[in-house]
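Excluded from the complex is one protein chain; the other protein chains are retained at their positions.
Chain lettering (A and B) follows the sequence in which the chains are written, and residue indices restart at 1 in each chain.
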Amino acid sequence: MNGVDLTRLRAHVGGLAASSLDAARKRALKALETDGLPSTRHEDWKYTDLADVAAISDAWLTRPHTPTATAAGDAFIDELKSAADIDWLLLRNGSIEALYAAAPEGIVTSRLSENPPPDAPTNALTALNTALIADGLVIQVDANPERPLGLLFLDDADDDRAALSQTRVDIRVAAGSAVDIVEYHASFGDSPHYSNAVLTLDLGENALARHLRVQNRGRGHSLTQRLDVALAASARFQSAAFDLGGKLTRNDLAVDLAARGAGAEFDGLYLTGEGQHMDNHTRVDHRVGPATSRQAYRGILFGRARGVWNGKAVVHEGADGTDAEQENHNLLLSEHAEIDTKPELEIYAEDVRCSHGTTVGQLDEKALFYLRSRGLSGDEARRLLVRAFAARTIEALPFSALDVHLETLLDTRLAEIKDITVSL
Amino acid sequence: MATEPEDIQNLVNQRYKHGFVTDIATESLPPGLDEDVIRAISARKDEPEFMLEWRLRAYRQWLDMQEPTWAHVDYEPIDYNAISYFAAPKSDEDRPKSLDEVDPKLLETYDKLGIPLHERARLAGVAVDAVFDSVSVATTFKDKLSEAGVIFCSFSEAVKDHPELVRKYLGSVVPQRDNFFAALNSAVFSDGSFVYIPKGVRCPMELSTYFRINAENTGQFERTLIVADEGSYVSYLEGCTAPMRDENQLHAAVVELVALEGAEIKYSTVQNWYPGDEDGNGGIYNFVTKRGDCRGRDSKISWTQVETGSAITWKYPSCILRGENSVGEFYSVAVANNRQQADTGTKMIHIGKNTRSTIVSKGISAGRAQNAYRGLVKILPQASGARNHTQCDSLLIGKTCGAHTFPYMEVKHPSAKVEHEATTSKISADQLFYCRQRGISEEDAVNMIVNGFCKEVFRELPMEFAVEAQNLLNVSLEGAVG
Partner (left out) sequence: MTRGLKDNTMLNIDNLHVRTGEADILKGLSLEIGAGEVHAIMGPNGSGKSTLAQAIAGHEDYDITAGRIEFDGKDIAELDPEERAREGIFLGFQYPVEIPGVNNAYLLKAALNAKRKHDGQEEIDAFEFLKLAKEKMALLGMDPQFLNRGVNEGFSGGEKKRNEILQMAVLEPRLAILDETDSGLDIDALKAVAEGVNALRSEDRAIVLVTHYQRLLDYITPDFVHVLSNGRIVHSGDKTLATELEQRGYDWVAQAAAG
């Protein structure tokens, strides 16, 4: 299987502590044995090569270990705790811990193994996750929690050994409940690290989830992540995602609008620089109408960076009354940066309003000139415009709990853009 | 009163106009494909050795290749050994030198198609190289063209009379193993057109080929090669209709265009192969490879297509923008009705500096048809200053059809500007009522709205073609609205 030795994988899964997850693990293993990890010949993986992360997985399977916590990781936790009033659950190096003293009202957590087994994996990375997880986290939201619920995915790499982490979180929001969720991915250390996170979010009738995702992992660390969102009638999902760090990052966001009146709005911003590979794949299934989906992703690429964006909206037969919009805008700031973008529509209904717009381009020359005529230097003017480009996503933040922290992060990252003066 | 989309679908119901079989005996090879068949094709066409070798090389590559499955189309596997790879009218030995000598039955066929060949040729000043069952039977206006130094002849003639040009350019845009169908075509192509416009010449007339599939069970494999030398200009029109038939027929053409420095080629197609009946029986499989190479600086290639026919369409007329400042254009209307499936679009490969491309695609889906736009815009690292604008619109008629958009954009240069926009709409009840309140019948209103939707593409077509295209569209959508 594409870089991962099956014998080692089988042996490792066999050695996991017996649990109610065993049958699911076996089924996942079987799927992996048949299909393996996708190669770039697979349409969904055309621009993203998993060979490196498969090699890390294999190296880890050869010498499995759990990294120990680092001072940098501890300091970061303290920083986040003081940055905002959020009830954090910490998923660190494979173990799960609540950082809050008392369980927030309306939130009940349990282990995946205490729940009915998860559905059969629909893709290879979920299969890999299901086969290898020791356990997962299930969060039930039954009321409207006062503070945002935070999920901090933190990986410490304390030595130079290849490290692998698999995490799974299932969130269920009861009918009529509303919850704010922060999903934060961070990692520390210099060794090769690969994290594979699987999340599901089920929204009951009239439920609302506002979701903020921040990914600022170490530059040598890779992440594949999948979030499946299912919406019942009149449920709403609002999300903004910020990808700043990491080496290879692949996000799969799948939104299933299975009932009338459901709505999903999600925005994304990726700042992708030297040595980074950032791949966003979104899919929205409109199964009935009326239902609405809007997505807007913006990318800033600099250095030897590769960005991939693939947005797909599928309007199923009978889903009349669908309103779907996709947007992807990219700023290419360096000669070595590349963007591959593909907004897809598959429509099997008639009464639909679907549109997509994609652009790849540079800063507006007229705006640059205008700013310079007001006395800004060329470099200042460019940075200002890049900041303005990114600000559109910040303006779309679904809630403000982490906005100061986030703006600081963004500005730090933007300041790292070196070759912004590329001649146009 | 009937303004609901379902009603609209019933309004229009005209049988495929061009469905009939001309009764000219053909001398075909028996079905099947091996090296002997290829030798026989080559021998029958009296080809030079290099051509046979080229065909055989293509055939051997084809044997190793897989039929593509990525397109959004679905069909029963094709038995390539059940196809006869050569059919020619009996009069092959003694081909007519002018229209007067052409089999009157053939002329009758053209009449039925509404294309009075000689009339049209004389009045419109169009030279016509009519490919009838794979072999050219009539070529007119040769004298006038040769005065200008333009070569416009059947591919077979070009192989004999201009082997140096054929050798130089054949396969230089679409290599033999480019794809499964192109490889097959390279091995067995029967005939087609060849055009060479010398340096600095503006072709004195629009060149046009009408061709149709006619013999039963004969896959048709045309090969077209157009070379526009430095500073030249040519507009080429290709239109096709096909007789009604129950069995599926394979059509795998290859068209290669070469534009040298400062040259411009405008290639227009109206494609109206038999689409199959309302239930999807019969109809042509149209698996075509069309590609233009803007080889010289300041060159331009423009594709305009109106695709209304065929059971399955698989074609992506493309431009390789190699020369600095070269320009590629793609204007397309694709109609899919009943059980038709279309997967069509373009590729714009920007290699040279300051290259520009424009894509305007209008897809109309009706009945139970599936209509997909698939396009690639690729800006290579050396293509500084490249520009692309893509507009991709779908019009849906009815609740059981599909409209899909798969645009790929791969950008590797920071000074590129690439823009893609897509919209999906339907004919609204308000629009229909508005037109009807002005006294216009529902059927005319639908045609008017559809033609309005396609306007940006139609205006790229030569005038007489534009009229034909509009009519075709109306005929194709008959039975769609209602």
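One rule holds in what follows: a residue touches a chain if its C-beta (ideal position, glycine included) is under 8 Å from a C-beta of that chain, and two chains touch if they have at least 3 such contacts.
Just so it is clear, the model here is predicted, and its values are computed rather than measured.
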| item | value |
| --- | --- |
| Chains shown that the absent chain touches, full complex | B |
| Given B:D191, B:E206 or B:E442, the one touching the chain that is not displayed | B:E442 |
| Contact with the hidden chain (one of B:E230, B:D277, B:E421 or B:E456) | B:E456 |
| Positions on chain B where the hidden chain makes contact | 1-4, 428-431, 433-442, 444, 448-449, 451-456 |
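Please note the rule applied: only the chains that are shown with their structure count from here on.
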| item | value |
| --- | --- |
| Whole-Å separation of chain centres (CA-atom averages), chain A against chain B | 44 |
| Chain A-touching residues of chain B, taken from the complex the two chains share | 5, 70, 379, 381, 394, 396-426 |
| Chain B-touching residues of chain A, taken from the complex the two chains share | 43, 317-318, 320, 330, 332-335, 337-362, 422, 424 |
